[in-house]
Structure formats: structure tokens, C-alpha cells
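With one protein chain withheld, the remaining protein chains of the complex are depicted in position.
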Amino acid sequence: MKATVYMEEMDAFTYREKLRNDAVVFVPVGALEQHGSHMAMCVDAALTKAMAGATAEALSSFTEGAAQGVVAAPINYGYRSQQRSGGGFHLSGTTSLRGTTLIALSRDIVFSIIRQGARKIVLMNGHYENFQFIFEGAQLALEDARKDGIDDAKIQLLSYWDFVDDQTIAELYPEGFTGWDLEHAGVMETSLMLLFYPDLVDMSKIDDPLYDGLPATLPNYDVLPIIADYTPPSGCLSSPAASSREKGVILRDVAVRNMVGAIKREFA
Amino acid sequence: MKATVYMEEMDAFTYREKLRNDAVVFVPVGALEQHGSHMAMCVDAALTKAMAGATAEALSSFTEGAAQGVVAAPINYGYRSQQRSGGGFHLSGTTSLRGTTLIALSRDIVFSIIRQGARKIVLMNGHYENFQFIFEGAQLALEDARKDGIDDAKIQLLSYWDFVDDQTIAELYPEGFTGWDLEHAGVMETSLMLLFYPDLVDMSKIDDPLYDGLPATLPNYDVLPIIADYTPPSGCLSSPAASSREKGVILRDVAVRNMVGAIKREFA
Amino acid sequence: MKATVYMEEMDAFTYREKLRNDAVVFVPVGALEQHGSHMAMCVDAALTKAMAGATAEALSSFTEGAAQGVVAAPINYGYRSQQRSGGGFHLSGTTSLRGTTLIALSRDIVFSIIRQGARKIVLMNGHYENFQFIFEGAQLALEDARKDGIDDAKIQLLSYWDFVDDQTIAELYPEGFTGWDLEHAGVMETSLMLLFYPDLVDMSKIDDPLYDGLPATLPNYDVLPIIADYTPPSGCLSSPAASSREKGVILRDVAVRNMVGAIKREFA
Amino acid sequence: MKATVYMEEMDAFTYREKLRNDAVVFVPVGALEQHGSHMAMCVDAALTKAMAGATAEALSSFTEGAAQGVVAAPINYGYRSQQRSGGGFHLSGTTSLRGTTLIALSRDIVFSIIRQGARKIVLMNGHYENFQFIFEGAQLALEDARKDGIDDAKIQLLSYWDFVDDQTIAELYPEGFTGWDLEHAGVMETSLMLLFYPDLVDMSKIDDPLYDGLPATLPNYDVLPIIADYTPPSGCLSSPAASSREKGVILRDVAVRNMVGAIKREFA
Amino acid sequence: MKATVYMEEMDAFTYREKLRNDAVVFVPVGALEQHGSHMAMCVDAALTKAMAGATAEALSSFTEGAAQGVVAAPINYGYRSQQRSGGGFHLSGTTSLRGTTLIALSRDIVFSIIRQGARKIVLMNGHYENFQFIFEGAQLALEDARKDGIDDAKIQLLSYWDFVDDQTIAELYPEGFTGWDLEHAGVMETSLMLLFYPDLVDMSKIDDPLYDGLPATLPNYDVLPIIADYTPPSGCLSSPAASSREKGVILRDVAVRNMVGAIKREFA
Partner (left out) sequence: MKATVYMEEMDAFTYREKLRNDAVVFVPVGALEQHGSHMAMCVDAALTKAMAGATAEALSSFTEGAAQGVVAAPINYGYRSQQRSGGGFHLSGTTSLRGTTLIALSRDIVFSIIRQGARKIVLMNGHYENFQFIFEGAQLALEDARKDGIDDAKIQLLSYWDFVDDQTIAELYPEGFTGWDLEHAGVMETSLMLLFYPDLVDMSKIDDPLYDGLPATLPNYDVLPIIADYTPPSGCLSSPAASSREKGVILRDVAVRNMVGAIKREFA
């Protein structure tokens, strides 16, 4: 079998060798949800897996010797999409976990990986709404580990987009940046999909009137039950029209470089 | 974007159109666990996704018009591996969910898919230990749906290997068949991996003394904490030596044909 | 008070003395569910209690000195009956626990017994559908114990019918054996009831047309909501007609002898 | 099979006939815990089963026609014994459920019985500490039923000792009554055991110095962790010395008569 | 900031100093529920906070040096009001937590306070129905602490009214005392409200026919769903007519003095 950073594609013996060398294990946390008519629904899980893979590879090449990256299987399903960051969980295609389920799921996976021997774990988030729940899951996993006599595990929790720096944002969004919450199916996600999974994007769909009137203007509060009219008809919150593979390259390179820096800061 | 049965690779508008045509939605339920030194750890999730994909495609081609198959993102993590069917959850690489977590996870996904409009759901299992927990999850999802006023959803739960018929077993296991529980990383899984993901199998590893003494002789009970010595050193429970891509084709074809029959029986 | 293996009939001081002598504590796990018109509904709990009692007594007589058996109060209620092994949880009389409840119940009882001083525990199952849930409960109890500083508790989990050997099966089922899952209210359970609780069996009911057409032919999958027509009208899955007290004696003797062997293997 | 009020000893068809006649279904809720050296540990479950049986029989005889009683299998395990009413859950033999487990257990059983067709349910408690948890379980079961479209189920919750009237108390406790909480293993429970299960009582044990100094003097608060010294060495909270089978008859007769009255008041 | 026993009004540095001096931390547990037309709905939370405050102050003055009292923020919401002690949870205004929620809430708060350094904790209850649930929460918090390596935390659980002695009861209720359960919105609560929060009582409302027929005559069992007619129209279970600020002073003084004694007994 070929060399790989992906745990799914690795046999157990190879994996154990990496853990013995104190590998950093990434857990990508995504979602399965609508991303307009121009992209497939795997975006949050697929991009986070790809970004974690690129970071794990970069980490290995930047480092001499031991510190290698391993990317666990992604969590394919995420917390209920909220209207202000993902269009809302009422939309068909958007498949949602309850909060308690995502807490339990991230807790079990992180604890199991710690019990296997990992001590350096990166929970990489790719679905805005997940963060608080996986933070709780991570804390509970550490408590589980401590009860098992393991006191030296450490977890870093991050969202990959937070590592795109201001200068890059200024370059990529010359007409102004509306915030990561509104970037649902917008330029960042679409550009990265054009880079990593071009077959799962169809830029021709963007000319549709469905895409008029973006970015969405959303209230500064949430309402339940969801008021469907607050979400644009495409389900996108900002326009993907200015997306390109080149922007995808820039976004990946900046975010990966900065994530590698942050990971080395914590785990070196 | 190309035509696909995989929901992950589909945009939400295409998916909604399929639901309007009363598509059968498959949810593959796998695991991330050791499968010896000759195979990658994704076997249970990857094979179930592939078998669900093949079944969904076959279902569509056998049927005129409406009844199409859609395959949701796989559940990548499963219940604790047990020694008598998977080598045990003490082995590094084998990543485990608690029972309550798998119940909650399958419940939420099935309920969310029902709420989206699906009424015909197939929970396809690929990890022996999962079955009771996803059965419970499915029942709770139906109760959720009923409370939401939805009374016409139907769920079929199956494990794909149960659709390999006795005649095929007799052909493929000329020296006797030891049961599906011992087929962990044995001829069936290895042959199907050689068919679907040949890059993730390395048959040369099988000559290792690690693989001596198979099939495993296991007690007719479980012990906790696990007694590591009961599991063979490779982690496989039966020998994969007689595996081949050709057997993979036979297994796939038989199981898919029989699953299509069962699905049509319930959902036609 | 008379000497007894049953914890329910023992005073606490006698029980504590047995624990000090390192007794094996059995926890019978049953169910309250329909077993046709010819048997009472307590079968799964009552037989498991009786088999655990017989095993505890045999264990004590086989062993010199210390190793005694104590049988805790049975868990009277079990997991939802499934159509392929118990006729289905839709049938009136069949009283069902949710999966999470049975996990919690077995966890609490096992942990409480460990905290009392027991280190050798046998969870004896008598309702096919229970097994995965009590396995999870047992593992969680061990984790509870470990957090309490107890590292030397050991749990054996078994279903008593798995200790009826192939030769006995061949003798008792001369026309072929259809598997333990279909033995719901069939020859094994009925023969053991005729042995242990003859007042709770009425063999004259078996001539009823309700009992025609057994064994049941069930699909190799589950469907939810349950399709009532798949279950035979009696609720039995195989015919009890060939049952007899004598077969009960044979079944008990073989299973008890083999269970004693397995218990001594693990706890000697 | 003989006529019986006990569901455990009834076949499903007979049970269904009783439900069609609108039977009152009793669920006895007990415990498995120490009751001194003079009684077996099953007291709370065994007495409650017996009292429910006597009440069910009396109910049937008092009533013409339809209103019959059926007694479901007892809940054999109860909530943690508290020092002020049961001696404390630190004592070996006393086997405890967490509060959430008892809530779930009583909820599932009651809901399952309602779903089977019962509309008149009596939860009879026999372990002081259980009450609030089974009250919660009963309410959740009613909510489950309502969500299932069942609006006419009714549950009566009671502790059998609350139906011993003041006059009887004055007669049976001529030297003063210290309250039902201190009656743990005292005159009431011992007298009823002498009536229903004389083989499980040994009055000769009471002369032991273990039994000196009763009734216990306990603080008007609880402390955790339990302070073992607050519990008398026998584990009894008041003296059973004045117990007799005759008092058992009186207690049973009074309590049963008053419970029948209360049940008829609510369910007639 | 002024000196205070209330943690809510204290800055964190002052609080930490008190913990270093081994302060007793009180957690008042109340409810938000109807208390007739003559009192505000905060009674259970507000009185328990006030009684805890008075006890904490008295504790400090009685003790030289170290042993100080700190009163954490009250738990404002309690378990479902029951008809026999609070009028029932069907009444508008009465806001209810599920049992599992109150267990979790009291567990988390107690554990968090222990983790902060407190080792002496008093859970003071002011809503009859809460007790069993906070007892369970306290035990779980101690288990959490033990798993965290903390073995020396101690929790005292009490209801403040249990510290009003018999002589005071005889004085304050010259016409007979009907028990603390019926004291819902009666003389004790009303007198204490007149003492601590006179603005939240309106004695003129008591002349209303709503208040006729008190004390309530309630059955010696519970019924679910609640039978509204069993509750008096005011929602009070006994008459507050004889209440006065002076009785409030007596009640406070007696209960505080006795609670200080009990706390010193356990924590000195």
C-alpha cells in the first residue's frame, strides 16, 4: 500500500508505528448539507479532510524525523445548520445531528484515539455550527483519559478558515469581506472545492436567478422555528461568482502554513 | 457535475428531485478498525459504501422510472469491535463508539433524512457489532417521525453479507465456511477490497508468520477486560490467503442481486 | 434460613461471607415477553435464573472450598423483541426496554456488585436480543470500577444455549436445527420449562391451528415498523411439539457442564 | 396453566384477554438490599409483588365482571439506599441503580404496557427511596403515550405502607411509631415476610448484639460520602423483635382493603 | 465592594481567599412556582437563598477565624411540583425541570465548586420535590471528584424546615401541624417571606374565597395525569392566614441555630 497520511488508507501496523513516533492525529469534523446548486453536499467534510491532509503532509515535510501527521476518518455529519451561517436546518439535503450526539461522537472518537496511544490531537472543524459541541466533546474525552490514568494528552481545536490572514482576505475579497459565517458556499469554499474536487463544482449554475441578491442580509438574532424566507433561494449566503482555483491555491497555502505554525507552537 | 448515486457528490437540488421521485436512500454504517497488516483500516465503511453504491445503481437500472437509489455519506465509525467478530476493541487503530453514541448517531441521521422527505430507507451494515445499536436508532427515528406527523416512513435493516447465498458460500469456501463473524479480514472482505479498492490491499503481507494459525479458535463467550491472547497476532480471524478479485466480483454480484430483490420486495 | 445460591433468598451477612470467599456472582438477564399460547411469559427470565442457579450449584460441588456461586436477582425485562428471534416487539405481552435503558441497567447492577466486593461476575443472557446491550453495560461497569480504583474485576458474558454442543443438538433435533434465533418458544425453551416450571407450560395448546406452519420463514433482514404478517400467529418461531422434560434434563446437563468448564477456565 | 394474577405466569393470549377487559396492571417496584441478618435481601421486591398480588386478587373479587388485576414482573432493583431510610448504599448486598436508570426503567416498562393496551396502571412502590424517580418515569411514559396518540392512560402511584391507617399503627406499635422511613427491616416488613415468605426470615438472629440500640437515631440531614457509623451494625433501622405473622395478616388486610378502595376510586 | 456572604456579589479574588480558608459553600436549591395569589413565585428560591445567607452569616459569627460561609447563586428552577406538596406541575407559573435535568444541574454545580477548591458543601433545599434528585446529583459530583483525584470533599444535604424543632412547631401551629409537605404557601413560607421580602407578600389577598377550605385534603397517593380538582383553587395547600413577620423571625432563628449546629457537627 502506498504511503499516505490518511488513517483510513493505512493498515493498523503502519499506524501503530506512527503513533510510536508521536504522530499528530487530525480529526476532520464536517457536515453533509446543501451548498447551493453549484456544489456537492460533501463540502464541509471533504474540504476539512483535504485541508487536514495538506496540513499533515506539510507538517511532516517541515519537520525532521518524528513529528508526522495522520488524518483520521472525517466525521461526515455535523450540527444543525443555522440560518445565519449555513442557511438553516430546514433545507432538504442538510442532514443534522442533535447537539448531544455531536458531543458524544467527538468525545468517543477523541478518547478512543487517545487510548490507542495518541497524545497530540488536532480537531479540525469545517462546519461553523459544530465548534462548541466538539469543544465539549474534547473536554469530556480528556476527562475520560484522565480517569484512565492518561494525563499527557493535548488537544488543539481550530477552524481552518481562521488561519487565512487579514492580508489574504483583503486580496481575495477586494470588495469587502462579510465574515466567515456568511462564507457558506461562497468564494472560500467554492475556490477550495475548485482546487481539491473540481468535478463536484459546476460554476455554470451560478448565473441562475437563484443566485441573485447575495450576500444575504440576515438578522442579528435567530428565530425558531426557522423562517424560510430569511434564507436566499440558492441556500448560499454569499456569492461564489468570484471563485477560482487560483484563489483555492492561495487559501490552502496560507491556511496550511499558518496551521502548521500553530501546531508546531503547541506540539513541538 | 456528473450523475452519481452518492449524496455526498450530489448538489441539493438534484437530491431533492430524487426524493420527489421517491428514491430509496441507503445509509452505509461502517467502522474504522484494524484489518490485519494486509488491508487498510477503512474496510467496513469503504466496502459498505461501495456495496450500497452498487446496489443503488443496480436498483435504478432494474427499475423503470421512479425508484432510484441515493447513498448517504457513510457512518465512518462503529461500535466497539468484539473479540469474536473483529479481534477486540483493545487493538490500536480500532476506533470505537459507545453503544449510546451509535444509537444516537443512527437515529439522528435516519430521522433527518426522513424529515427531508425520504420514505424508503435502507440501513446497510458493514460491521458485525453495529447491528443492534442501529436497529434501536432506526426505531427511535421512526418514533421521532411519528411524533412529527410522519407515519409512512419505512426502514429496511440488513448486513450485506447475509445476501451471499449458500451455493456461493459453498463455491467460495470449498474447505468449509466458519461463519460471517469470523470473516473479519478474511476471504470475503479481502476479495471485495481487491475488487473495489485494490490499492488498499497488499497480498504479500499474508505470508508473514503473523498470519499463521488461522482461523482463530475463539471461546463461545466474551470476557471483559479483553484477554489479548485470544486474538491472533495479525488481528484477522480467518485467513485471507484464498482471496481474489474474481471472488470479489462473484460476492458483489450475488449480494447485490439478492439485496435488490429484497429491497424491491419491501419498497416496490 | 436455608442454604441457597440465590442472593434474593440470602441475608446480607451470609452474602458478604461468600464474597469474602471470592464467590462467582451470576446476573441472569431475561425478558418478559410472549411465548405462544402454551407457555407463560416469564420464560427468558425464569429459565436464565434456573440455569444460573443450576450452574452456581454445580460450580460449588465441582470445586473444593472457596469458589462458590451466587445468583443475583434476575433482570426481568429485556430489549425489544425482534421479529427474527422473538416474534417482534409489537406483540401485546412483550414488554420492552429501550437499548439505552438496558445498557444503564446492566451497568449499574454489575458496578454495584463489583463495588460490594465481587471480582468474578458472569452475565448470563437468556433473551437473544439483549446481548450487545449488556456487553456495553458490562464494559461501562468495568470503566466505572477502574475509576474507583478497582482493576481486578473480570466479567464473563454468555448465552446459556451456546453451551449446548453440536452432538446434543444433533440428537435433540433429528430433523435438523434451524438456529438459536428461531428457537423462540421452540423445543429448547419448552423442554427446559417442562423441567423447571412444568406448571407454566400447557402442551395441549400446541394442537391449535395457531401452531401450523412452523418453523417460521423469516426474511434475512429486519423491517421497521414491524410487518405483523411476518410473525406466525402463535408468536412461536419454531414448533415446540417435540419438547419433553427428558430433553430439558439433557439440555440442562450439557449446558451446565460446559458452562462450569468455561467458568473454571476463566476464574480458576 | 392455572389461573393467576401474575403476568409472569400467564400466557400472552390470556393476558391480552384481560387487557381487552380493561384490567388494572400493577407494576411492583422493589430493591435488592440488606435487611439485617434476620431476613433475606429480596424483601422490598418480594413484599411488593405479594402485596400487589393480594390487591389484584382482592380487586377482582370485590368487583363484578370486568375490572381485574394483573401484576407485571417486579422491578427487582431500586435506587440507592439512603441512610435515613435504608441504612445506606455503602453496605455490601445493597445493590443500587443510579437515579437516571430507575427513571428510564420505570418509564420504559410503563410505556410498553400502555402500548400493549393497558389504560389503568398502578405503580406500587416498596422501597422508600424509589418514589420520586418512578414518579418521573411515569410522567415521561405518559408523555410518550400522548405522542403516540394515546390520551386515556392513567397511572396511580403509591407506597403500600401508606395504606396502613392510624388506628392499625396505634395497635401494632403500642410503644410509639417512629415513621415509615425508619421501618427498614422493622416490624412491618418482618411481619409481612413472616406471612408471605416465612422461610426467608430467621427470628433467632434478632437476639444478637448486632440488634442492640434500635431504633437508630439518625440526623435530620444526609451526608455524602456516607458516614458508616451512623448506621446500626445490623443495618436495620428499628427493631423487628415484636414482629409476628399475625401482625403480617393485619397489615396486609388493612393495606389491601384501603388500596382496593383507592384503586376503585380512581379507576371505577 | 462591601463584605458579603453571597458569591454572586463577591469578586473572584475575594472568593478564592475564602476557599483557601476552607469556607463552607452553600448551594440553595429552589423553584419558580405558584404560591397562591398572596405571594410572588420566587418563594422557594428566594427563601432558601435568604436562609442560606443567614446561616452562612451565623456560622461565621459563631466561629472564630477560618470557618466562613459562602452562598453560591441559587438554582432558580426545581423539579415538577407534585400535588401533595406543591399543588401540581399543571398550574401555570409553576416552571418545571425534568428529573434528569435537576440531577445534572446539581451535579455540575457541586462538582465545579469542588474543583475550585471547596471541600465543605451544604446543599440547602427549599422545594420539597427536589430532594432525591439533588441527592443523586451530589453523589455523582463526589464520584466525579474522586475520579479527579479529590477524596476529601464532603456534602451535607438538608431542607431548612427540618431544623424547626417540635417545640417551635407546637407554638407556631397551636391548632395542629399538618406536615411540611402541606406547608406549601402556608404559615411557614408566608411568615418567612414577610420577614425577608415583605414587598412580595400581599396578606389582603387571603380573604378571597379562593382561600376557603384549607388545609387541602389530598389522597395518600399520586395520580398522573394530574387531576386538577384535587388542588385547592388558590394553589396553597394550607392557610397562610396566621402568618406574621414575628413568626418569620422565630422560624428563621430556630432553623438557623439548628443548622449551624448540624454544620459544625459535620465540618468542624
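Worth pointing out:
Residue numbering begins at 1 within each chain, and the chains themselves are lettered A, B, C, D and E in the order written.
Just so it is clear, contacts are C-beta pairs under 8 Å (C-beta built on N, C-alpha and C of every residue); 3 or more make two chains touch, one makes a residue touch a chain.
From a predicted model like this one, the values you see are computed outputs, not experimental measurements.
Interface note for the absent chain: among E:I150, E:L200, E:I227 or E:I250, the touching residue is E:L200. From the options E:V24, E:A72, E:L123 or E:V260, the residue with contact to the chain not on display is E:A72. Residues 1-2, 7-13, 15-16, 19, 32-42, 45-46, 72-77, 91-98, 100-101, 104-105, 107-109, 112-113, 116-117, 199-202, 205, 235 are the ones on subunit E that touch the missing chain. Annotation for subunit D: contacts to the undisplayed chain at residues 143, 146-147. Listed here are the subunit A residues that touch the chain not shown: 79-80, 82, 98-100, 103, 129, 131-133, 135-136, 138-140, 142, 154-158, 162-163, 219-225, 262, 265-266.
Keep this in mind: only the chains that are shown with their structure count from here on.
Placing every chain at the mean of its C-alpha atoms, the farthest one from subunit D is found to be A.
Just to note, of D-E and A-B, the chains joined by more C-beta pairs in contact are A-B. Centre-to-centre separation between subunit D and subunit E, using Cα means, comes to 29 Å. Within subunit D, residues 98, 100 each touch two or more of the remaining chains.
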